[in-house]
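One protein chain omitted, others in place.
The block that comes next holds chain A.
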Amino acid sequence: MKIKSQRDFFSGLMFVLIGVAFAWASTSYSFGSSARPGAAYFPFWLGVLLAILGSMVLFKALTIESEGGDPIGKIAWRPLLIIIGAIVMFGLALPRLGMVITLPLLITVSSLAGDEFHWKDALLNSVILTVGSWFIFIWGLNLIIPLWPAFITAGA
């Protein structure tokens, strides 16, 4: 057996696994009957249906020839890891360090994901975006976002 379309093969696999997982997990809730459907009724059948469709995609990926094997291609590890890392860092830092420190950090780190990185650009961008965000979100929309680091506001 040879994979004829990589993209379809892996999407089919993903659908089957997720469908089975949901169907299996829903068995721990009350199923009910058709007349009185319980909490598991709808997700169970959705999961089963997804697994069936997923196996159709899988089957097609293994039997029907596609152009050049439809490869997934190179994974852009650098932007992927940097952007996701930057988001997680933002989530951890904002409540502790406030916007004044977190945003320049976020902007500088995420700038590293691009092809070109210049310190001057990153700094300029940080200043503009931090001031802009303060202006829009805190001053303009009155949203509650920590502005200064917790150790400063706690001391004051």
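The working rule: a contact is a pair of C-beta atoms (placed from the backbone, for glycine too) under 8 Å apart; a residue touches a chain by one contact, two chains touch by 3 or more; residues count from 1.
Note that contacts and distances are computed from a predicted model.
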| item | value |
| --- | --- |
| Omitted chain (choose from "Stage 0 sporulation protein A homolog", "histidine kinase", "Integral membrane protein" or "TctA family transporter") - UniProt protein name | "TctA family transporter" |
| Residues of chain A (touch criterion as defined above) contacting the omitted chain | 7-8, 10-11, 14-15, 18-19, 22, 25-26, 29-30, 33-39, 41-43, 46-47, 49-50, 53-54, 56-57, 60, 72-76, 78-80, 83-84, 86-88, 90-92, 94-95, 103, 106-107, 110-111, 113-117, 121-122, 125, 129, 133, 136-137, 141-145 |
